[in-house]
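Worksheet: the structure to be examined is printed underneath.
All protein chains but one are shown at their positions in the complex.
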Amino acid sequence: MDPSERFCVPGERLCSAEEATAGSGTYTRHGFIFSSLAGCVEKTSEESGLPVVSVVRDSDPQLLPDVGVVVTCKVCSINSRFAKVHILYIGSTPLKSIFRGTIRKEDIRATEKDKVEVYKSFRPGDIVLAKVISLGDSQSNYLLTTAENELGVVAAHSDAGMQMVPISWCEMQCPRTHTKEFRKVARVQPEFLQT
Amino acid sequence: MAEAFKTVEPLEYYRRFLKENCRPDGRELGEFRTTTVNIGSITTADGSALVKFGNTTVICGVKAELATPTKDSANKGYIVPNVELPSLCSPRFRSGPPGEEAQAASQFIADVIENSQIIEKEDLCIANGKLVWVLYCDIICMDYDGNLLDASAFALLAALKNVQLPSVTINEETGLSEVNFKQKNPLMIRKHPVATSFAIFDDTLLIVDPNAEEEDLATGTVTVVTDEEDRLCSVHKPGGSPLTGAKLQDCITRAITRQREVKKLIDKVINSIKPK
Amino acid sequence: MPVDHRRLCGPEESHAPALWAAEEGGDESPRDPWALRPLFARAAVLSQADGSAYVELSGGTKVLCAAWGPREAPEPPTAAAAAAALRMGRLQCDFRRAPFASRGARRRPGSTAERDAERDLAAALRTALEPTLQLERYPRTRLLVSVLLLQDEGSVLAAAISAGALALADSGVQMYDLAVGCALCRGPDPSAAWVLQPGEAEERRAAVRLTVALLPALNQVSAVQGAGSGGTPEDWAEALCFGLDACYRLYPVLRQSLLQATCRRRRAM
């Protein structure tokens, strides 16, 4: 352990709010910055203005899906109106537990929304990149969209059980049987090519 | 990226390790996790033991009470084992009454007690037809990382060895029982049954002392219980992939070796806590 | 009585041997009311939980606690609950007492009396821990705290509160502060003084019992729960001050254990 490291527990007063800006893992009350985590205090100086005080933990922070973030999810079930998914990753951070989400038919692609059919876009078991558009209301859970070129199916298995390769923005092909299946394919970015 | 591979394709990830004859936690296929036992730490129980297999932690507390025996077995006491999997031990269990797995484990422990004769139930009789001991053996899992059955059976055995019963006499004149807490006697432990579990991968590969992850991925499990006379007390194989006779024989041989080690460990700890 | 099919029940009726034993004259020596029982605390003890803690009071009370960070909340039952869930997360507490945790007769798990007692303890724990959490950061989710009482030698709720706060902090959820619990009681004798962290026997004989929980950094009280033969507000205020002072004295121990756990976790990386 680096002796210069300063550890703190929740509720510990870090400094006055005039000396620094509150970063992640902290909160401000009565003009002071307090730690809200048990972790290590970090002070980064900004070029202009006050340094930022934050508290970091080594294990991944307890992330939650939030509006605008890209998530990786697995399709569990589909019907004619929507696909139900399990959110597995936020960005590249795995979630500790599963959160459920819904991709409605009208959120699958950006163009020709009226012609979209869910079963021609996703199949159960597909790994999909999507973006959170809403935390949902009292009836529904997280609402997701794939209406962007970079979003959609990134990994899918064919009927024969093989991992398929994308051949266009709306089709994938099985390397063994060469049958083609419809999907809303994502234009894959290099950092998501993993296996 | 290994982390991501593990999340998406856990079985494939695991097979790659097995090909190299090792496991993701660094053990060999036939290697047990570090096993420790702590006896007598719960002073409100009449006997107790805490057993750890790596992360898996199980505690057993025995409480002795007095009851009247049933008519048809007037000279037999009761041993009532219960396994609890509280929500604390793993997120997979909900709070509330025992679920399927806890019930199955309780039944397994009850079978081990019944088949192995750890204790003769006649030893628990105080007055024939009138008064017997009831041993409530409550086994609670505190940290669930696989191999619950082995740990539970081990904790039960160690806790029973720790039990001290107060002496009870029946007053001839009044017919009432009198309990003397100053004079305590240990239980007579007749056999030392030890359970050894194996996870089966792809119908052929056997790995010993599986952790929770391995149990989830395995195609089946088998638990073998043997005692110090190398006798087979129980074989528990709840479904899953089939096993050849030769493989089962292999399991039994390994279980016998394990029984020796566990027995040695218990004796060592019991001796270390004995008042000089 | 309904039969519990999910447990092995044994005989219908059985009694603790202590019922027939000669009455023990368990008179304890008078103790220094200011004295605190040494407290042992260790965080990050369980593998399957996001955060965990073990608290033991010398004399034997042993409490184990696990905490899980935000998880998907179950469907809220009513519209108002759903509206509340959208604004903030929910803390759910679960309290189990091991059947062998107490002196005397075994507690029958699943019996009505046991369920009621566990539920009351869980509710009290939730009241004490909720103010420490920044729940508005975790909408639509629930946080879970699960406690297992292994041995009851008095001051159980107080120990559980301290353990719960440590476990939550260890799980990495954002909190305002830790919570430190302390129990105190006063004997039936009118001249009796308040004693801190009573043992099981003292608690049983006590005329008045009180459990307090303090958020030490914010100087806020998150739990006050007391009952007994009546007292004036001044009486209770005195007890409260006494208890809160004890919480301040216990805080460094808890803080130290949490710092150690944080260091250990960092080294393990």
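Here the chain labels run A, B and C in written order, and each chain numbers its own residues starting at 1.
In this text, a residue touches a chain if its C-beta (ideal position, glycine included) is under 8 Å from a C-beta of that chain, and two chains touch if they have at least 3 such contacts.
As a working rule, contacts and distances are computed from a predicted model.
Asker: Going by UniProt, what is the name of the one chain that was not included in the view, given "Exosome component 7", "Large ribosomal subunit protein uL14m", "Exoribonuclease phosphorolytic domain-containing protein" or "K Homology domain-containing protein"?
Answerer: The chain we cannot see is, by its UniProt record, "Exosome component 7".
Asker: Considering the full assembly, with which of the depicted chains is the omitted chain in contact?
Answerer: C
Asker: Any idea which of C:33, C:74 or C:228 touches the chain not displayed?
Answerer: C:228
Asker: Pick out the residues on subunit C that sit against the missing chain.
Answerer: On the side of subunit C, residues 77-81, 83, 116, 119-120, 123, 127, 130-131, 135, 207, 210, 215, 218-233, 235-237, 240-241, 244 touch the unshown chain.
Keep in mind that, in the parts below, only the chains that are shown with their structure count from here on.
Asker: From the mean C-alpha coordinate of subunit A to that of subunit C, what's the distance rounded to whole Å?
Answerer: So the centre of subunit A lies 37 Å away from the centre of subunit C.
Asker: Please tell me the distance, in whole Å, between the geometric centres of subunit A and subunit B computed from their C-alpha atoms.
Answerer: Here subunit A and subunit B have centroids separated by 43 Å.
Asker: Which integer distance in Å separates the CA centroid of subunit B from that of subunit C?
Answerer: 29
Asker: Which residues belonging to subunit C are in contact with no fewer than two other chains?
Answerer: Residue numbers touching two or more other chains: 68, 71.
Asker: Out of subunit A, which residues touch more than one other chain, so two or more?
Answerer: 97 - these are the residues of subunit A that touch more than one other chain.
Asker: Sort out for me which residues of subunit B touch subunit C in the complex.
Answerer: 42-45, 48, 55, 57, 59, 61-68, 70, 78, 80-82, 84, 86-91, 95, 97-98, 102-103, 106-107, 110, 134, 136, 138, 140, 142-145, 166, 168, 176-181, 212
Asker: Along subunit C, where are the residues that touch subunit B in the complex?
Answerer: Within the complex, subunit C contacts subunit B at residues 4, 6-11, 13-18, 20-22, 24, 46-49, 60, 62, 64-66, 68, 71, 94, 96, 98-103, 105-106, 109-110, 144, 146-148, 150-153.
Asker: Which residues of subunit C touch subunit A in their complex?
Answerer: The touching residues are 50, 68-72, 76, 79, 82-83, 85-86, 132, 134, 138-141, 169-178, 215-218, 255, 258-259, 261-263, 265-267, 269.
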